[in-house]
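Shown here: the complex without one of its protein chains, the others still in place.
Let's look at chain A:
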Amino acid sequence: MKLYCLSGHPTLPCNVLKFKSTTIMLDCGLDMTSTLNFLPLPLVQSPRLSNLPGWSLKDGNAFLDKELKECSGHVFVDSVPEFCLPETELIDLSTVDVILISNYHCMMALPYITEHTGFTGTVYATEPTVQIGRLLMEELVNFIERVPKAQSASLWKNKDIQRLLPSPLKDAVEVSTWRRCYTMQEVNSALSKIQLVGYSQKIELFGAVQVTPLSSGYALGSSNWIIQSHYEKVSYVSGSSLLTTHPQPMDQASLKNSDVLILTGLTQIPTANPDGMVGEFCSNLALTVRNGGNVLVPCYPSGVIYDLLECLYQYIDSAGLSNIPFYFISPVANSSLEFSQIFAEWLCHNKQTKVYLPEPPFPHAELIQTNKLKHYPSLHGDFSSDFRQPCVVFTGHPSLRFGDVVHFMELWGKSSLNTVIFTEPDFSYLEALAPYQPLAMKCIYCPIDTRLNFIQVSKLLKEVQPLHVVCPEQYTQPPPAQSHRMDLMVDCQPPAMSYRRAEVLALPFKRRYEKIEIMPELADALVPMEIKPGISLATVSAVLHTKDNKHVLQPPPRPAQPTGGKKRKRASDDIPDCKVLKPLLSGSIPVEQFVQTLEKHGFSDIKVEDTAKGHIVLLQEAETLIQIEEDSTHIICDNDEMLRVRLRDLVLKFLQKF
């Protein structure tokens, strides 16, 4: 069993598991932090961004000044943003049989894999994952395509040139594999390869293994996966949460008794408690708005935003913010808000019961109804006429490199009354803000990551007790910034195996059994013999038939009746060579009794020697040795077949035959 690790990002995993005869890709995450190296794509022409000076080498050589721009001491690539794809060279991706998706954040690289690698398999995911994943992809494509950029920089990627660049460009990895965003056509084609599954549904893969999605409690439709054969079980835990938020709670019990547990997608901010962060978010929001400032919340169009809107729903009246407009701007804002209300069966119990009242499960419906929350596909159009300040704007993209957020950063960045509150943990807020410096606007970092923290992981592992744990290397040591926090790492026995990008792990796990079915008529013919109380044995003669990874014992074909002539001879050629079987023997030989029996049968001068493995009975007169070991008995006598047969029969007396 092998694990090919195609992504180094612990929360955006992409691994391939080779298990029995199947090749299974686990998640298909796309590392978008690469976009932080690019200049933002402004929706409205930004004089500031377009007038940034080009970057030149220390020696004044300015051949890169078209591609690289400098802003407040940082250098950015002035080009269409590109993404860092999972490894494509480590394994032939056309051999991947299936891709299992655990949540909508972990499928963003799907079009790259399904459309450009010769992939011919199936992708499995739950319905909300597919629908919301589609929204995320649609938003991404929309954000990038609506700001067409003529230029595509590639000069800087040259290895020799890259070495000369300042950090972080200098240290960017695998730049040659960075790719531009896919198209909507590719998205549709990729999504058409997905087959929908429900929690606890068992899916057979070629009869060899069975895969099952389990609720992981992190997002709508998010799942962990069980991959099991009859005797082996691998659990894939990715992006799980034990907090009570909107999704169905995590199914922990089904993870028990795993041979291997692959653990990815833990919280990216282990020191921040989501509850405290939500409190911070509300306080800072109220403080800004009360002072007449605007609040900008860069966010994804689905996920934490539902919880934030729910908190605000409860908070705005108490904080006297009822008159403040909340705007949600995204090409998919409307679909996201409406999709969330129709996936009742994927929601937590409280929200499910609301549906029967009937009430919308999320209170943002009421916010929309009362006009407190308004949503727009873009800042062009209706929004510009409705826009009223001070206000709170939720919009993407959290990287601040594309999407409507770029415009608001440019618009509000100059006033210290305004605040940008970062709630998505995927991007470093300092790096995200770098191309907007100098910035007067207040910045608050309240990352809300509801995924498992290390305390919860250690409880989970104690509970489900997997034999082996495999996780990204980042989880096996404390974060570099907090090297004294030994509690911020996965702590289990035996220690977790770690992996990094482009590594192949041989999982420490041997397959020992295989299930074989036996045909009823063959089973009927068996005559079990009890050799110990509770244990019966029977011999079986059969043909092992293997097809589609299923093994069946079928009755052996009957030897054809001798009909004479040439035909008979030919027929007998076809029949497998069925010799008359010797009986099988079992039991052990008690040496003392055996010696007594030998004496009774006229042997004298018997000596017994103890050896490491058993005994040697020496018949000195007959110059014969009987070597008795745990699993073998040898009679060694020189050319006296009569004696050997006599002795053999004496030995056989002590053994059971069947």
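Basically, a contact is a pair of C-beta atoms (placed from the backbone, for glycine too) under 8 Å apart; a residue touches a chain by one contact, two chains touch by 3 or more; residues count from 1.
The rule is short, and it goes like this: contacts and distances are computed from a predicted model.
Undergrad: Considering only the chain that is not displayed, what protein name does its UniProt record carry among "Large ribosomal subunit protein uL3m", "AP3M1 protein", "BRCA1-associated ATM activator 1 isoform X4" or "Protein TRANSPORT INHIBITOR RESPONSE 1-like"?
TA: Per the UniProt record, that chain is "BRCA1-associated ATM activator 1 isoform X4".
Undergrad: Touching the absent chain in the whole complex: find that residue among A:V175, A:A286 or A:L598.
TA: The one listed residue touching the chain not shown is A:A286.
Undergrad: From the listed residues A:M277, A:L507 or A:L522, report the one that touches the chain absent from this view.
TA: A:M277
Undergrad: For the full complex, which residue in A:M486, A:A506 or A:I636 touches the chain that was left out?
TA: A:M486
Undergrad: Could you tell me which of A:D317, A:E366 or A:D640 touches the chain that is not displayed?
TA: Final answer for the missing-chain contact: A:D317.
Undergrad: Given the full complex, what residues of chain A touch the hidden partner chain?
TA: Residue positions of chain A that touch the missing chain: 271-273, 275-280, 282-284, 286-287, 290-291, 311, 314-315, 317-320, 446, 482, 484-487.
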